[in-house]
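One protein chain omitted, others in place.
Now for subunit A:
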Amino acid sequence: MVLLGGSGVGKSSLAMRFGRDEFYTTSPTVGCAYMTRVVHLSDVTLRFEIWDTAGQEKYHSVTPLYYRGAHAALLVYDISKRETFIRAQMWLKELENQYIQGSTVIWLVGNKGDLAQNRQVSVQEGQGLASHKGLFFIETSALSGEHISELLQSVAHRVYESIGGHQGGLSEWQETPIVELQHRDTSNPFASCCKVGP
């Protein structure tokens, strides 16, 4: 799973929630932070490799290193900053054009939901973009923890569906309870998997 989005939108904070269910004040990420997280679904356990990329522009050029071959991409924006919403759309374009056509389950995540009083991007807008582009949409707050576990669970489900469905059977995955969800090779075996709509 790769987290993409402008600097300061809360990617690292989300990752921290995923990993440890904690919220700290963070520093801007340098390069990319890597962590793993095990998610239990009813019939399978998935091990997520989470790539928390740096939103800073100077690292833009190295992010392909991390999102290539990702099964899930979270495009994160800050609901209280319109420019981060625009930036998320740029990320989407890049994902679509360059690297992973359809092989990746993409979420649009409006973070900092706790800052509703300063909201600059409405729920409808986020929802609209998502359905237009065939993305999943959710609003979260890394600060309060709201919708974090829902997000992780549904990412796990969709990814599992997407991979499992394409493989034409789940047995393989059930035999090995811990599944490597990210492969470094660019020749993605699931490249033909179609986009999943909400």
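Keep this in mind: contacts are C-beta pairs under 8 Å (C-beta built on N, C-alpha and C of every residue); 3 or more make two chains touch, one makes a residue touch a chain; residues count from 1.
Simple rule for what comes next: contacts and distances are computed from a predicted model.
J.: For the chain that is missing from this picture, which UniProt protein name fits: "Vacuolar fusion protein MON1 homolog", "Pyruvate dehydrogenase E1 component subunit alpha", "AAA+ ATPase domain-containing protein" or "Ubiquinone biosynthesis protein"?
T.: Missing chain, UniProt protein name: "Vacuolar fusion protein MON1 homolog".
J.: Out of A:S42, A:S61 or A:N97, which touches the unshown chain?
T.: In the complete complex, the chain left out is touched by residue A:S61.
J.: Pick out the residues on subunit A that sit against the missing chain.
T.: Touch with the absent chain occurs at residues 7-8, 12, 15-16, 19, 24-35, 50, 52, 54-62, 65, 184.
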